[in-house]
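Of the protein chains in this complex, one is absent; all others appear in place.
Let's turn to subunit A:
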Amino acid sequence: MPLEIDDTGKAGIVIAPPGADLLELFSHIVLDDILYTLVHDLVIDVHRKEKKARASTAAIKVEKLAANSIDSSMPDQKPDVDIETDAAIYKKGKVMLKGNPLKTTKEIFCPRCNLPKLLYPTEGKGAKKPDPSIIYCKRHPYIEKPGFDIYGQTWIAPGPGRGKKKKDVEKNKNGDDSPVPGAEVSAKDRPPNVLGFPSATCPKCKRCILVSRLNNHMGSCIGNGGRNASRAATQKINSNAGSQNGENTPPGSQKGTPLPGSRAGSPRKRDGDEYDEDAAEESDPIIPKKKKLKANALNKKVILKTKSPATMAKKDKTKGSSHLSVEHKAGDGDEKPPKTTAILPPKKINAKGPSPAKKIKIGKPPVPSPGGKKAGKKDRDLERESSGTLSSPPR
C-alpha cells in the first residue's frame, strides 16, 4: 500500500507536528478521526430530530388546510381534496413532501396537539418573549434559571413548622419563630409562580396535615411505632368506613377515606389538596383547640356530601384552574391580567390551609417534633446501617 499519509485525519483539527515519527503521526490521525465521528454523530442526531419535526409540521399544515376545505361534519374521514402548499402536497389522504422541509418550513408544530411549539424558554437561560398572538403547544422548553424549577416555579422558604428543622431556624433568631411568618400572610401578594407547601389528609384521623409533617404524623397516628398498632389502625379505619357507609354516604364522598372501591371515584391524592381548600374555606383560620377541630371535621363531611355528585367535575375544575394558573404565570405574559384575578382566590385559601393544621399541632402536645429526632438518633442510625448491610441481596 503506497503510504500517502496526510498529516491529519478527516476533521483536520488535530495535526501532528512536523517531523513527527510514524506512531505519533498515526495517533494524531486517529484522534482527529474520532473527533470527526463524534461531531458527525451529534450532527446527524440533531439533524434527524429537526428535519423530522419540520417534515411533520409541513404535513400537519397541509392536513389542516385539507380539513378546513371541506365540511367539518365528518372529522374522522380523510377529506378527498388535493391541496398544495410550498412544503407539501395533500392527495387522496396522503401527504407528500415538496422539497427539503428544512428549507420550506420554518416553524415546528407539535405532532400531538398540532399547535406551534414554543421554541425558546420564557425565562432564564436562552429566554425569548413568546408572540402573544399565538397559542402555543402546552409543552414549553424547560426553564434553566437558578432558584427556579423547570417550569419557572419556586417555593416559599420553609419557616418553622413548615419543614425546616429547628436547628436551621435557630441560626437566624430574629423573631422568626412566630407561627405565621410573612410569607403566609402575604399569600395574595405572592407572585403566582411562588408555591406554598400543600397539605394532605391523614387516612386515619382525617385531619389535614401539612405535607412536610405528614410522615411524622402518620408515624404517630397510624404507625405508633409498632406493627400491631398499625394493624389496629387498619381495623379502625375499616370499621369507621363501615359506619360511614351505614350513614348512606354516597361512595363518591368518601374522600380521603381510602376504602375498597373509593379509589375509582376519587383518586386519593387529589383529595388531599382539595380537602385542604375545603377545610380552609369552611373554617375560620383561627381554630382554637381540638374540640373545635372535631366540629370542623364534621363540617367537612357535610360539605363533601353536597358536592359529591359532581366529584369528577369539581376535580377537573380544580385542576383546570389552580394548576393552570401556575403555568400561565410562569409563561405567557399575555394572558396574565384576567387569569390572575380568576385564580387568586383559591390560591389564597390554599396558602391559609396550613395554618389550621399548625394550630392543631400546637394543641396536641406529644407529636414527635424534629427536635425530638436527636434523641435516640445514634442507635437508630446504627440499626439502619446494620440492616442496610445485612439486607443486601443474596448472592
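The definition used in the following text is that a residue touches a chain if its C-beta (ideal position, glycine included) is under 8 Å from a C-beta of that chain, and two chains touch if they have at least 3 such contacts; residues count from 1.
The rule is simple: contacts and distances are computed from a predicted model.
Think of the chain that is not pictured: of "Signal peptidase complex subunit 2", "Nicastrin", "tRNA-splicing endonuclease subunit Sen15" or "Ubiquitin carboxyl-terminal hydrolase", UniProt labels it "Ubiquitin carboxyl-terminal hydrolase". From the set A:Leu25, A:Ile60 or A:Ile83, the residue in touch with the chain omitted from the display is A:Ile60, counting the whole complex. When the full complex is taken into account, the listed residue touching the unshown chain is A:Leu102, out of A:Leu102, A:Leu119, A:Ile134 or A:Ala157. If you put the missing chain back, the residues of subunit A touching it would be 1-2, 9-10, 30, 33-34, 36-37, 40-41, 44-45, 47-48, 51-52, 55-56, 58-60, 63, 75-76, 88, 92-100, 102, 109-114, 137-139, 142, 144, 149-151, 153, 155, 163, 195, 197-204, 211-216, 218-219, 222-223, 225-227, 230-231, 233-234, 237-238, 258-261, 263, 267-270, 272-273, 319-320, 323-324, 326-327, 368, 370, 373, 377-378, 380-389, 391-395.
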